[in-house]
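Worksheet for the structure shown next.
The other protein chains are all here in position, but one chain of the complex has been omitted.
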Amino acid sequence: MIRPFGWNEFWIIVFAAQWTIALSAIAFAGGGLGGLFIALARVSDVKWPRRLATGFIRVFQGTPLLMQLFLVFFGLNIFGFGINPWIAAAIALTLHASAFLGEIWRGCIEAVPSGQREAATALGLRYYNRMRYVILPQASRVAVAPTVGFLVQLIKGTSLAAIIGFTELTRQGQIINNATFSPFLVFSTVAAVYFVLCWPLSVLARRMELRFSRATTR
Amino acid sequence: MYDFNFEPVLAGFDKLLFGAWLTIQLSCAAMVLGLVLSVLCAWGKTSGVAPLRWLIDAYIEVIRNTPFLVQIFFIFFGLPSLGLRLTPNSAALLALVVNFGAYGTEIIRAGIESIHKGQVEAGTALGLSKLQVFRYIIMKPALRTVYPALTSQFIYLMLTSSVVSAISADDLAAAGNDLQSATFASFEVYIVITLMYLAMSMGFSVVFSAIEKAAFKYPLSR
Amino acid sequence: MTEVKADAPAAAKRGASDTVSPWAVRMEGVNKWYGEFHALKDIELSVNPGERIVICGPSGSGKSTLIRCINQLETIQKGRIVVDGHDLTAGGKNVDIVRQETGMVFQQFNLFPHMTVLENCTLAPMKVRGASRADAEKTARKYLERVRIPEQAEKYPAQLSGGQQQRVAIARALCMNPKIMLFDEPTSALDPEMVKEVLDTMIDLAREGMTMLCVTHEMGFARQVADRVIFMDRGEILEVGAPDEFFGNPKNERLKVFLGQIA
Amino acid sequence: MTEVKADAPAAAKRGASDTVSPWAVRMEGVNKWYGEFHALKDIELSVNPGERIVICGPSGSGKSTLIRCINQLETIQKGRIVVDGHDLTAGGKNVDIVRQETGMVFQQFNLFPHMTVLENCTLAPMKVRGASRADAEKTARKYLERVRIPEQAEKYPAQLSGGQQQRVAIARALCMNPKIMLFDEPTSALDPEMVKEVLDTMIDLAREGMTMLCVTHEMGFARQVADRVIFMDRGEILEVGAPDEFFGNPKNERLKVFLGQIA
Partner (left out) sequence: STAAAQTVESIKSAGTVKIGMLVDFPPFGIMNTSNEPDGYDADVARLLAKEWGVKVQIVPVTGPNRIPYLQSNQVDLLVASLGITEERAKSVDFSQPYAGISIGVFGAKDIKVSKPEDLSGKTIGVARASTQDTGVTSIAPQDARIQRFDDDATAIQALLSGQVQLIGVSNVVAAQIEKAAPGRFDQKLQLSQQVQGIAVRKGSAGLLTAVNAFVDKVKADGELGKIHEKWLGTPLPDFVANAKK
């Protein structure tokens, strides 16, 4: 019944990374869009979008992603909204990533000197053009590094989707571990696969940060 | 339609409170020790010799690019083979410190680098040594600039600390899991512990802004 | 408190109806608060088309606030501002129109660092006025020529000296064909050797008859081009006069002290 | 290239042995590169104790670099710098000693924002000289009195005006009882009205006989207090002279252009 850890098991773990990648991609796409809205709401001149965004961030940064996934998936189902795990994952991960990215990007938008906004306003540019051509391009330069940094955390965070039935990298490792009882081999493999996924991103983030700080220090 | 029944949760609420208390203790201890580790590593990274910098870089990269679950697993099950046997709670604490240290180092380093070069020069020109400049001139303003990043990393740490239940530490998540496995009242348990986490993170936010007001009361220019 | 009439001396058209305002800028009983802080107190000021006004005063006296109200970078709480016949206080489209008709130059240049000089100059004409790229670039090159840096069009702001950056900022504002130019200490962030090149550009503009309001401490410039000089302190206009009178025979006590300090 | 002897005119003690240097500062054949860029070229300069030197020149000419070499905020690649008898190029403890004996005031003040004025002034005496808190505070209050802001001792830098901040910076440097004061454009980040109060403080210091090297564009100050004025361009010292001669009868062509620009 118990079998040794071999190449077959190794590849099963490696291939589970596809779910990790897919979940990360969904989270990032959803969080990117949601985060932009949250960030814009947070820097809005009007009070209520600002308050709403603040509340949103409080709740979704203040509760574990595991619970968010659980409550979205099973909660909606017990209330009779049959929901497929992909959609549940997309919703929960989007909410989670939107809160974090919204907060990160707000900081980046605020890092653009206020003179830039004023200059654009004085030229007669209105909100959309101001954001589109003046503020966001500058904010995005600052944003690349922390955003990629968050992506790394997000990739690791998708392991929590196991609670709603995804056999992604970490979960697959646990399952294989229970069929082989070779925890160190199994978890070393899991760690290595995560490292291969995340490390290039970390390096990229650091490069960007370095390039940016060089560009801004005179 | 599902019938909610919170009775089993209320019956086991003291266990949840104990769990929450341990989560708070673990996270706070990890924050303080992790902060010390971060400051040391950040100092090493900005002013240390090359091999030390490489060592710190390797530490940061390994920790930041692997899952916390795996880290805690290796600490709890791997260290005994080196003769170091830790209780679940102290293994959890060590793992949290090591994890927070890696993120904290990067954050604090960013803070140090944000300090205007002129500050260091002014200290140097006054005859202060490198260490004195770091200790008296850089440290406090650097911590102030990155304080928001540090506190949100802390909240993140507190929320991810639920993973320590994997090595049978008795934190809130573990208490919740035990309660739900004994009663099968899963929804009720999860809803309650979600609210407890939310309350804790809000509570910490309040505490953090109080600390910020007390510790960094000097005004900023402009 | 001390109310000083700051109207143009030759206010022959005063009888004209308010709807077709003869003034380039008219401020009536303007008051502005930042929270508790009373930043502008009962400002009365009328500027004729083509007039050149220099505003000076100690730091924090409200000079920037005053000219930033003219294009609604700051909103006022009381009073009325009419720019080229458009009542800002009435709201609506007027604010947009006024912003298009006024050009502003800041102390910190505020060029867009991610765009070339040419792109800085063509952005607003294209996005606000809907000009074609070709037209916008033609206009931009014309004004870059006028501020004497046509050869820098393809560079990024960070590659220019402070004086060059400020001249680009002037050209950028001119590209919108404004009727009024507002300057907020345009030379005070510059190295001393670069001040002159920017002042020269502004003097050129003044000669061509552009309506200008300029906050500056360059008293030489004020003497040379200003029609009227205004002294502000603590949110009030304390003295207004032609440069000779203003510098030669200041009446207000605080102005005397101030002129003593910056001499 | 053009070598200009920058030694003090009355160099009577020139024969003295090098070990007991008669000079407050002596630079011999000093060269400094930033990577490829040659920032200081064969600088020769000797400053007598008690002498007041003003350094001017266009932006990027190496003025800051020159005075920052004196307390080793920058290290040089070639040549020799001796400050008050301590050869910096010999290394060892000399650098520490020289830093204690020179006070420096920067353009951007560089006060420590998290410390009160008093703490700013007592930090170095306590940590470097090992003074007791009581002694350090006594000295600090004395110098705060001297720069005429004793009542600001408990405030934080951000609560002060620019002029006040710069005077604190001067007091902070004085608290270490330096033999030589270095100033790098101490008034150029100030609002015009505050320039005078800082210059007045510096004039007081000069009257008391402090050795001073000051980078500044304030020509009035130079005329009033300088024993010698030095003109730098592109890393070289191009002209040195007493103020009357320097301003009244400049010889170097680039200096003539420069004086024309900043007038």
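A, B, C and D label the chains in the order they appear, each numbered from 1.
The rule is short, and it goes like this: a contact is a pair of C-beta atoms (placed from the backbone, for glycine too) under 8 Å apart; a residue touches a chain by one contact, two chains touch by 3 or more.
Just so we're clear, the structure is a prediction, and the values are computed from it rather than from any experiment.
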(request) Consider the whole complex, including the chain that is not shown, and state which of A:Ala25, A:Ile78 or A:Val196 touches that chain. (result) A:Ile78
(message) Considering the complete complex, identify which of B:Phe76, B:Phe100 or B:Tyr147 is in touch with the unshown chain.
(response) B:Phe76
(request) Spell out the interface residues on subunit A facing the chain that's missing from view. (result) 1-3, 8, 12, 70, 73-74, 77-78, 80, 82, 162-165, 167, 171, 174-179, 181, 183
(message) I need the residue numbers on subunit B that touch the omitted chain, in ascending order.
(response) 2, 8, 76-78, 80-81, 85, 88, 166-168, 174, 177-178, 180-187
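Throughout what follows, only the chains that are shown with their structure count from here on.
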(message) Can you work out the whole-Å distance between the CA centroids of subunit C and subunit D?
(response) 38
(message) Distance between subunit B and subunit C based on Cα centroids, please, to the nearest Å.
(response) 52
(request) Please work out the Cα centroid separation of subunit A and subunit C, and write it as a whole number of Å. (result) 46
(message) Which stretch or stretches of subunit B touch subunit D in the complex?
(response) 116, 118-119, 121-128, 132, 136-137, 140-141, 144, 216, 218-222
(message) So in the complex, the part of subunit D that touches subunit B is made up of which residues?
(response) 71, 73, 96, 99-100, 102-104, 106, 108, 110-115, 123-124, 127-128, 156-159, 169, 172-173, 176
(message) Going by the contact rule set out above, which residues of subunit C touch subunit D in the complex?
(response) 58-59, 191-194, 196, 217, 258, 261-262
